[in-house]
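Now for chain A:
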Amino acid sequence: MAETRTIKVEALARVEGEGSLSVKIKDGKVKELHFGIFEPPRFFEAFLRGRDFREVPDITARICGICPIAYLMGASQAMEDALGITVTRPIRDLRRLIYCGEWIESHALHVYMLHAPDFLGLADALELAKVDRGLVEKALRLKKIGNDILETIGGRAIHPVGLRVGGFYKAPSRKAIRALEDDLKWAVETSLATVKVVGGFDFPDVVQDYNFMALRHPDEYAIHEGRLVTSAGLDIAVSQFLDHVDEEHVPWSNALHGVAKDGSHHHVGPLARYNLNHDKLSDTARAAAAAAGLGPVVRNPFQSIVVRAVELVQVCEDALKLVQGYVEPDRPYVDAPIRAGEGHGCTEAPRGICYHRYKIDKDGAVLDARIVPPTAQNQKVIELDLAKVVEQNLAKDDEAIKWRCEQAIRNYDPCISCATHFLKLDLDRG
Partner candidate 1 sequence: MAERKKPKLAVWKFSSCDGCQLTLLDCEDELLAITEEVRISYFLEATRKVEKGPYDVSLVEGSITTPHDIKAIREVRKMSRTLVTIGACATAGGIQALRNFRNVKEFIRCVYAHPEYIDTLTTSTAVSDHVSVDFELRGCPINKHQLLEVLNATLNGRKPNIPRHSECIECKQNGIVCRMVATGQVCMGPVTQAGCGTLCPGKDRGCYGCFGPMETPNTPSFAKWMKELGTSDLDVQRKFRSFNANAEAFRKESESHG
Partner candidate 2 sequence: MTSMPKDPMLPVPFRIERVQRELSDTFTMEMVAKDGGTFSFKAGQFNMLYVFGVGEVPISISGDPADRSKVVHTTRAVGAVTKALDALKAGDEIGVRGPFGTDWPVEAAYGHDLVFVAGGVGLAPLRPAIYQAMANREKFGRVVVLYGARTPEDILFKKELERWRGRFDMDVGVTVDRATGKWSGNVGVVTKLVARGGFDPLHTTAFVCGPEVMMRYVAAELEKKGVARSSVWVSMERNMKCGCGLCGHCQWGPHFVCKDGPVFRYDRIADMFSIREL
(Lines give C-alpha, C1' and ligand atoms only; values in the text may rest on other atoms or scores of the structure.)
Protein backbone atom coordinates (compact mmCIF):
# COMPACT_ATOMS: atom_id res chain seq x y z
CA MET A 1 0.00 0.00 0.00
CA ALA A 2 2.00 2.91 -1.30
CA GLU A 3 -0.17 5.56 0.19
CA THR A 4 0.92 8.98 1.41
CA ARG A 5 -1.11 10.63 4.08
CA THR A 6 -0.58 14.03 5.59
CA ILE A 7 -2.07 14.90 8.89
CA LYS A 8 -2.04 18.47 9.98
CA VAL A 9 -3.21 20.28 13.03
CA GLU A 10 -2.84 23.88 12.11
CA ALA A 11 -3.44 25.31 15.51
CA LEU A 12 -3.38 23.27 18.65
CA ALA A 13 -6.22 23.88 21.02
CA ARG A 14 -6.20 23.75 24.79
CA VAL A 15 -2.52 24.40 25.13
CA GLU A 16 -0.86 27.56 26.22
CA GLY A 17 0.58 29.32 23.19
CA GLU A 18 0.53 28.55 19.52
CA GLY A 19 1.67 25.21 18.20
CA SER A 20 1.06 23.04 15.18
CA LEU A 21 1.65 19.53 14.07
CA SER A 22 2.46 18.07 10.72
CA VAL A 23 2.97 14.40 9.99
CA LYS A 24 3.78 12.69 6.72
CA ILE A 25 3.12 9.01 6.48
CA LYS A 26 4.36 6.84 3.69
CA ASP A 27 3.80 3.13 3.39
CA GLY A 28 2.51 2.85 6.92
CA LYS A 29 5.54 4.55 8.34
CA VAL A 30 5.95 8.04 9.72
CA LYS A 31 8.19 9.72 7.19
CA GLU A 32 8.31 13.18 8.63
CA LEU A 33 6.87 14.57 11.82
CA HIS A 34 7.07 18.14 13.02
CA PHE A 35 5.74 19.43 16.25
CA GLY A 36 5.98 23.08 15.31
CA ILE A 37 5.88 26.07 17.54
CA PHE A 38 4.91 29.13 15.61
CA GLU A 39 4.59 31.39 18.60
CA PRO A 40 6.75 34.28 17.51
CA PRO A 41 9.95 34.81 19.45
CA ARG A 42 9.88 37.57 22.01
CA PHE A 43 13.63 37.91 22.68
CA PHE A 44 13.50 37.95 26.45
CA GLU A 45 17.12 37.03 26.99
CA ALA A 46 18.10 39.89 24.73
CA PHE A 47 16.17 42.67 26.34
CA LEU A 48 17.04 41.46 29.83
CA ARG A 49 20.55 42.61 29.13
CA GLY A 50 21.16 45.90 30.82
CA ARG A 51 18.14 45.63 33.12
CA ASP A 52 18.53 45.86 36.86
CA PHE A 53 18.66 42.45 38.52
CA ARG A 54 15.68 43.38 40.68
CA GLU A 55 13.52 43.82 37.59
CA VAL A 56 14.31 40.41 36.18
CA PRO A 57 11.75 38.32 38.11
CA ASP A 58 8.87 40.53 37.02
CA ILE A 59 10.05 40.71 33.43
CA THR A 60 10.62 36.96 33.08
CA ALA A 61 7.23 36.29 34.63
CA ARG A 62 5.80 37.69 31.40
CA ILE A 63 7.25 34.74 29.54
CA CYS A 64 4.29 32.73 30.73
CA GLY A 65 0.93 33.66 32.12
CA ILE A 66 0.24 30.13 33.35
CA CYS A 67 3.36 29.52 35.37
CA PRO A 68 4.63 32.98 36.31
CA ILE A 69 5.80 31.72 39.71
CA ALA A 70 8.23 29.40 37.98
CA TYR A 71 9.86 32.46 36.46
CA LEU A 72 9.54 34.81 39.40
CA MET A 73 11.05 32.26 41.70
CA GLY A 74 13.64 30.80 39.37
CA ALA A 75 14.93 34.25 38.51
CA SER A 76 14.90 35.36 42.15
CA GLN A 77 16.83 32.29 43.23
CA ALA A 78 19.36 32.73 40.47
CA MET A 79 19.90 36.34 41.57
CA GLU A 80 20.20 35.26 45.20
CA ASP A 81 22.77 32.71 44.06
CA ALA A 82 24.68 35.46 42.28
CA LEU A 83 24.55 37.71 45.34
CA GLY A 84 25.34 34.86 47.69
CA ILE A 85 22.29 35.03 49.91
CA THR A 86 19.98 32.40 51.32
CA VAL A 87 16.43 33.12 52.36
CA THR A 88 15.17 32.40 55.85
CA ARG A 89 13.01 29.42 56.66
CA PRO A 90 9.72 31.35 56.91
CA ILE A 91 10.39 32.94 53.53
CA ARG A 92 11.25 29.55 52.08
CA ASP A 93 7.98 28.14 53.40
CA LEU A 94 5.99 31.02 52.02
CA ARG A 95 7.63 30.46 48.67
CA ARG A 96 6.70 26.81 48.68
CA LEU A 97 3.16 27.76 49.63
CA ILE A 98 2.71 30.18 46.77
CA TYR A 99 4.26 27.65 44.39
CA CYS A 100 1.74 25.09 45.64
CA GLY A 101 -0.91 27.63 44.68
CA GLU A 102 0.42 27.78 41.15
CA TRP A 103 0.55 24.00 40.92
CA ILE A 104 -3.01 23.63 42.18
CA GLU A 105 -4.25 26.22 39.71
CA SER A 106 -2.25 24.86 36.79
CA HIS A 107 -2.87 21.17 37.45
CA ALA A 108 -6.59 21.69 38.06
CA LEU A 109 -6.82 23.66 34.85
CA HIS A 110 -4.92 21.07 32.87
CA VAL A 111 -6.43 17.94 34.31
CA TYR A 112 -10.04 18.99 34.04
CA MET A 113 -10.28 21.68 31.46
CA LEU A 114 -7.53 20.94 28.98
CA HIS A 115 -6.88 17.23 29.17
CA ALA A 116 -9.83 15.29 30.56
CA PRO A 117 -12.18 16.20 27.68
CA ASP A 118 -9.88 14.17 25.36
CA PHE A 119 -10.43 11.02 27.37
CA LEU A 120 -14.17 11.58 27.28
CA GLY A 121 -14.38 12.45 23.59
CA LEU A 122 -15.49 16.00 24.30
CA ALA A 123 -14.31 19.23 22.71
CA ASP A 124 -13.85 21.09 25.93
CA ALA A 125 -14.70 21.47 29.59
CA LEU A 126 -17.84 23.39 28.72
CA GLU A 127 -19.20 20.29 27.01
CA LEU A 128 -18.05 18.39 30.05
CA ALA A 129 -20.09 20.79 32.15
CA LYS A 130 -23.15 19.81 30.18
CA VAL A 131 -22.50 16.15 31.01
CA ASP A 132 -21.41 16.64 34.59
CA ARG A 133 -21.75 20.19 35.81
CA GLY A 134 -20.89 19.25 39.36
CA LEU A 135 -17.53 17.91 38.31
CA VAL A 136 -16.62 21.06 36.43
CA GLU A 137 -17.78 23.22 39.30
CA LYS A 138 -15.54 21.25 41.60
CA ALA A 139 -12.65 21.62 39.19
CA LEU A 140 -13.21 25.35 39.03
CA ARG A 141 -13.34 25.61 42.78
CA LEU A 142 -10.12 23.64 43.08
CA LYS A 143 -8.50 25.91 40.54
CA LYS A 144 -9.77 28.93 42.39
CA ILE A 145 -8.26 27.72 45.64
CA GLY A 146 -4.90 27.67 43.90
CA ASN A 147 -5.51 31.18 42.65
CA ASP A 148 -6.61 32.28 46.12
CA ILE A 149 -3.22 31.25 47.48
CA LEU A 150 -1.51 33.18 44.71
CA GLU A 151 -3.65 36.23 45.34
CA THR A 152 -3.28 36.17 49.10
CA ILE A 153 0.49 36.07 48.93
CA GLY A 154 1.22 37.61 45.57
CA GLY A 155 -1.62 40.06 45.01
CA ARG A 156 -2.89 38.47 41.83
CA ALA A 157 -2.91 35.05 40.24
CA ILE A 158 -1.28 35.96 36.97
CA HIS A 159 2.01 37.82 37.26
CA PRO A 160 1.83 38.25 41.02
CA VAL A 161 3.50 41.36 42.35
CA GLY A 162 4.45 40.32 45.85
CA LEU A 163 7.63 38.37 45.08
CA ARG A 164 11.14 39.77 44.85
CA VAL A 165 14.75 38.83 44.94
CA GLY A 166 15.31 37.82 48.56
CA GLY A 167 11.71 36.92 49.30
CA PHE A 168 8.55 39.01 49.35
CA TYR A 169 7.69 42.70 49.43
CA LYS A 170 5.19 42.19 52.19
CA ALA A 171 4.34 39.06 54.11
CA PRO A 172 0.66 38.28 54.30
CA SER A 173 -0.95 38.43 57.71
CA ARG A 174 -1.51 35.22 59.60
CA LYS A 175 -5.21 35.90 59.47
CA ALA A 176 -5.18 36.13 55.68
CA ILE A 177 -3.24 32.87 55.35
CA ARG A 178 -5.36 31.00 57.87
CA ALA A 179 -8.44 32.01 55.89
CA LEU A 180 -7.27 29.52 53.25
CA GLU A 181 -7.36 26.57 55.60
CA ASP A 182 -10.91 25.32 55.16
CA ASP A 183 -10.76 25.52 51.41
CA LEU A 184 -7.53 23.56 51.38
CA LYS A 185 -9.04 20.81 53.49
CA TRP A 186 -11.75 20.54 50.87
CA ALA A 187 -9.09 20.65 48.16
CA VAL A 188 -7.25 17.66 49.62
CA GLU A 189 -10.45 15.62 49.54
CA THR A 190 -11.34 16.80 46.06
CA SER A 191 -7.92 16.05 44.68
CA LEU A 192 -8.13 12.53 46.12
CA ALA A 193 -11.44 12.15 44.33
CA THR A 194 -9.80 13.50 41.21
CA VAL A 195 -7.20 10.73 41.26
CA LYS A 196 -10.03 8.23 41.33
CA VAL A 197 -11.89 9.88 38.46
CA VAL A 198 -8.95 10.20 36.10
CA GLY A 199 -7.49 6.88 37.17
CA GLY A 200 -10.56 5.30 35.66
CA PHE A 201 -10.00 6.69 32.18
CA ASP A 202 -8.96 4.45 29.28
CA PHE A 203 -5.32 4.90 28.39
CA PRO A 204 -3.80 4.05 25.01
CA ASP A 205 -1.13 1.47 25.36
CA VAL A 206 2.02 3.49 24.86
CA VAL A 207 5.07 2.75 26.92
CA GLN A 208 8.12 4.87 26.38
CA ASP A 209 11.59 4.48 27.70
CA TYR A 210 12.80 7.94 28.51
CA ASN A 211 15.58 9.50 30.42
CA PHE A 212 13.59 11.40 33.02
CA MET A 213 14.98 14.56 34.56
CA ALA A 214 13.63 16.32 37.63
CA LEU A 215 14.61 18.10 40.79
CA ARG A 216 15.10 16.02 43.89
CA HIS A 217 15.19 17.21 47.43
CA PRO A 218 16.21 15.15 50.46
CA ASP A 219 13.26 16.23 52.64
CA GLU A 220 10.34 16.85 50.38
CA TYR A 221 8.70 16.31 47.04
CA ALA A 222 10.88 18.76 45.15
CA ILE A 223 9.12 21.79 43.79
CA HIS A 224 11.20 24.86 44.21
CA GLU A 225 14.67 23.59 44.95
CA GLY A 226 16.90 20.55 44.94
CA ARG A 227 19.50 18.83 42.82
CA LEU A 228 18.93 17.71 39.28
CA VAL A 229 18.71 13.98 38.85
CA THR A 230 17.93 11.73 35.90
CA SER A 231 16.77 8.19 35.60
CA ALA A 232 20.06 7.48 33.89
CA GLY A 233 21.75 8.20 37.17
CA LEU A 234 22.91 11.76 36.73
CA ASP A 235 22.92 13.74 39.97
CA ILE A 236 24.15 17.29 39.57
CA ALA A 237 23.83 20.70 41.10
CA VAL A 238 21.50 23.08 39.30
CA SER A 239 24.50 25.15 38.27
CA GLN A 240 25.75 22.26 36.13
CA PHE A 241 22.61 22.03 34.05
CA LEU A 242 24.09 23.61 30.97
CA ASP A 243 27.01 21.22 31.06
CA HIS A 244 24.57 18.51 30.19
CA VAL A 245 21.89 20.11 28.07
CA ASP A 246 22.22 21.77 24.72
CA GLU A 247 19.84 23.34 22.21
CA GLU A 248 19.05 22.80 18.59
CA HIS A 249 17.32 25.15 16.18
CA VAL A 250 14.95 23.43 13.76
CA PRO A 251 13.22 25.13 10.86
CA TRP A 252 9.68 24.20 11.79
CA SER A 253 9.77 25.67 15.22
CA ASN A 254 10.46 29.00 16.80
CA ALA A 255 11.50 27.17 19.94
CA LEU A 256 14.86 25.58 20.34
CA HIS A 257 14.90 21.89 21.19
CA GLY A 258 16.56 21.01 24.43
CA VAL A 259 18.68 17.92 24.08
CA ALA A 260 21.10 16.22 26.36
CA LYS A 261 24.69 16.58 25.30
CA ASP A 262 25.13 12.85 25.13
CA GLY A 263 22.50 12.83 22.40
CA SER A 264 19.76 11.26 24.48
CA HIS A 265 16.38 12.90 24.86
CA HIS A 266 15.26 13.81 28.30
CA HIS A 267 11.74 14.09 29.54
CA VAL A 268 10.68 16.58 32.16
CA GLY A 269 7.38 17.08 33.97
CA PRO A 270 5.02 15.07 36.15
CA LEU A 271 6.16 11.63 34.99
CA ALA A 272 9.79 12.54 35.57
CA ARG A 273 9.09 13.95 39.01
CA TYR A 274 6.93 11.02 40.00
CA ASN A 275 9.37 8.41 38.80
CA LEU A 276 12.35 10.08 40.42
CA ASN A 277 10.67 11.16 43.66
CA HIS A 278 8.09 8.47 44.30
CA ASP A 279 9.61 7.92 47.72
CA LYS A 280 9.11 11.56 48.61
CA LEU A 281 5.39 11.63 47.96
CA SER A 282 3.18 11.95 51.01
CA ASP A 283 1.63 8.73 52.23
CA THR A 284 -1.79 9.88 51.12
CA ALA A 285 -0.60 10.76 47.66
CA ARG A 286 1.31 7.52 47.28
CA ALA A 287 -1.66 5.49 48.45
CA ALA A 288 -3.93 7.34 46.05
CA ALA A 289 -1.53 6.60 43.23
CA ALA A 290 -1.42 2.92 44.11
CA ALA A 291 -5.19 2.77 44.34
CA ALA A 292 -5.38 4.27 40.88
CA GLY A 293 -3.14 1.54 39.60
CA LEU A 294 0.10 3.43 39.33
CA GLY A 295 3.30 1.68 40.27
CA PRO A 296 6.42 3.49 41.41
CA VAL A 297 7.38 4.05 37.77
CA VAL A 298 4.98 5.22 35.10
CA ARG A 299 6.11 5.11 31.48
CA ASN A 300 2.85 5.69 29.67
CA PRO A 301 2.72 9.42 28.83
CA PHE A 302 -1.08 9.24 28.64
CA GLN A 303 -1.12 8.43 32.33
CA SER A 304 0.43 11.78 33.08
CA ILE A 305 -3.08 13.01 33.84
CA VAL A 306 -3.25 10.58 36.75
CA VAL A 307 0.18 11.59 37.94
CA ARG A 308 -0.92 15.24 37.84
CA ALA A 309 -3.89 14.33 39.97
CA VAL A 310 -1.58 12.57 42.43
CA GLU A 311 0.60 15.67 42.50
CA LEU A 312 -2.53 17.70 43.21
CA VAL A 313 -3.03 15.63 46.34
CA GLN A 314 0.58 16.25 47.25
CA VAL A 315 0.50 20.04 46.84
CA CYS A 316 -2.92 20.48 48.42
CA GLU A 317 -1.67 18.62 51.47
CA ASP A 318 1.59 20.53 51.48
CA ALA A 319 -0.26 23.82 51.16
CA LEU A 320 -2.57 22.90 54.01
CA LYS A 321 0.36 22.09 56.26
CA LEU A 322 2.15 25.30 55.34
CA VAL A 323 -0.99 27.31 55.98
CA GLN A 324 -1.47 25.71 59.36
CA GLY A 325 2.12 26.30 60.33
CA TYR A 326 2.43 29.81 58.94
CA VAL A 327 4.19 32.41 61.01
CA GLU A 328 4.77 35.90 59.69
CA PRO A 329 8.46 36.31 58.96
CA ASP A 330 10.19 39.09 60.92
CA ARG A 331 11.35 40.54 57.66
CA PRO A 332 9.64 39.62 54.41
CA TYR A 333 12.88 39.58 52.46
CA VAL A 334 16.62 39.13 52.82
CA ASP A 335 18.70 42.00 51.59
CA ALA A 336 22.26 41.84 50.36
CA PRO A 337 24.85 44.24 48.99
CA ILE A 338 24.99 44.25 45.22
CA ARG A 339 27.96 42.53 43.69
CA ALA A 340 28.98 41.15 40.35
CA GLY A 341 28.36 37.47 39.88
CA GLU A 342 26.74 34.57 38.13
CA GLY A 343 23.79 32.68 39.51
CA HIS A 344 21.63 29.73 38.65
CA GLY A 345 18.10 28.87 39.58
CA CYS A 346 15.86 25.97 38.76
CA THR A 347 12.38 25.07 39.90
CA GLU A 348 9.75 22.58 38.91
CA ALA A 349 7.13 24.43 36.91
CA PRO A 350 3.96 22.36 36.76
CA ARG A 351 5.11 21.11 33.36
CA GLY A 352 8.75 20.43 34.27
CA ILE A 353 12.03 21.99 35.20
CA CYS A 354 12.60 25.60 34.33
CA TYR A 355 16.18 26.76 34.44
CA HIS A 356 17.65 30.28 34.75
CA ARG A 357 21.19 31.57 34.61
CA TYR A 358 22.23 35.20 34.87
CA LYS A 359 25.42 37.16 34.97
CA ILE A 360 25.26 40.58 36.59
CA ASP A 361 27.82 43.35 36.88
CA LYS A 362 28.87 45.22 39.98
CA ASP A 363 25.93 47.65 39.64
CA GLY A 364 23.44 44.82 39.38
CA ALA A 365 22.82 45.19 35.66
CA VAL A 366 22.27 41.99 33.72
CA LEU A 367 25.13 41.08 31.42
CA ASP A 368 23.78 37.82 30.19
CA ALA A 369 20.64 35.77 30.64
CA ARG A 370 19.74 32.23 29.76
CA ILE A 371 16.40 30.61 30.39
CA VAL A 372 15.53 27.02 29.54
CA PRO A 373 11.81 26.35 29.95
CA PRO A 374 10.30 22.87 30.25
CA THR A 375 8.39 22.66 27.01
CA ALA A 376 11.49 23.30 24.95
CA GLN A 377 13.10 20.32 26.63
CA ASN A 378 10.13 18.11 25.94
CA GLN A 379 9.77 18.94 22.26
CA LYS A 380 11.87 16.04 21.10
CA VAL A 381 10.14 13.46 23.25
CA ILE A 382 6.77 14.82 22.21
CA GLU A 383 7.72 14.11 18.60
CA LEU A 384 8.83 10.59 19.53
CA ASP A 385 5.52 9.99 21.30
CA LEU A 386 3.64 11.28 18.29
CA ALA A 387 5.46 8.99 15.91
CA LYS A 388 4.46 6.04 18.02
CA VAL A 389 0.88 7.18 18.42
CA VAL A 390 0.50 7.70 14.69
CA GLU A 391 1.90 4.30 13.83
CA GLN A 392 -0.35 2.62 16.36
CA ASN A 393 -3.42 4.28 14.94
CA LEU A 394 -2.83 4.08 11.20
CA ALA A 395 -6.04 2.16 10.72
CA LYS A 396 -8.06 5.09 11.97
CA ASP A 397 -9.23 8.02 9.90
CA ASP A 398 -7.37 11.30 9.79
CA GLU A 399 -9.68 13.06 12.20
CA ALA A 400 -9.28 10.35 14.81
CA ILE A 401 -5.50 10.30 14.43
CA LYS A 402 -5.43 14.02 14.66
CA TRP A 403 -7.36 14.07 17.87
CA ARG A 404 -5.23 11.32 19.34
CA CYS A 405 -2.11 13.27 18.41
CA GLU A 406 -3.45 16.39 20.04
CA GLN A 407 -4.14 14.39 23.13
CA ALA A 408 -0.59 13.05 23.07
CA ILE A 409 0.75 16.58 22.92
CA ARG A 410 -1.51 17.64 25.76
CA ASN A 411 0.04 14.88 27.86
CA TYR A 412 2.87 17.34 28.28
CA ASP A 413 0.73 20.34 29.17
CA PRO A 414 2.96 22.21 26.76
CA CYS A 415 3.60 25.79 27.57
CA ILE A 416 4.47 27.14 24.19
CA SER A 417 4.86 30.80 24.99
CA CYS A 418 7.62 29.75 27.34
CA ALA A 419 9.28 27.53 24.86
CA THR A 420 9.95 30.27 22.36
CA HIS A 421 12.08 32.13 24.82
CA PHE A 422 14.59 29.41 24.74
CA LEU A 423 17.05 31.40 22.73
CA LYS A 424 20.72 30.85 22.55
CA LEU A 425 22.27 34.21 22.92
CA ASP A 426 25.91 33.47 22.47
CA LEU A 427 26.36 30.84 19.88
CA ASP A 428 29.84 31.92 19.15
CA ARG A 429 30.79 31.03 22.65
CA GLY A 430 28.59 27.99 22.88
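The rule is simple: a contact is a pair of C-beta atoms (placed from the backbone, for glycine too) under 8 Å apart; a residue touches a chain by one contact, two chains touch by 3 or more; residues count from 1.
The candidates came about this way: all candidates are chains of the complex that A comes from, given by their letters.
Remember, predicted model here, so these are calculated numbers, not experimental data.
Here chain A is shown alone, and of the candidates 1 or 2 it touches 1 within this complex. On chain A, the positions that touch candidate 1 within their shared complex are 11-18, 39-47, 51-52, 55, 58-59, 62-66, 68, 109, 113, 123-127, 129, 133, 136-137, 140-141, 143-144, 147, 154-159, 161-162, 164, 168-170, 249-251, 254, 332, 403, 406, 417, 423-425, 427.
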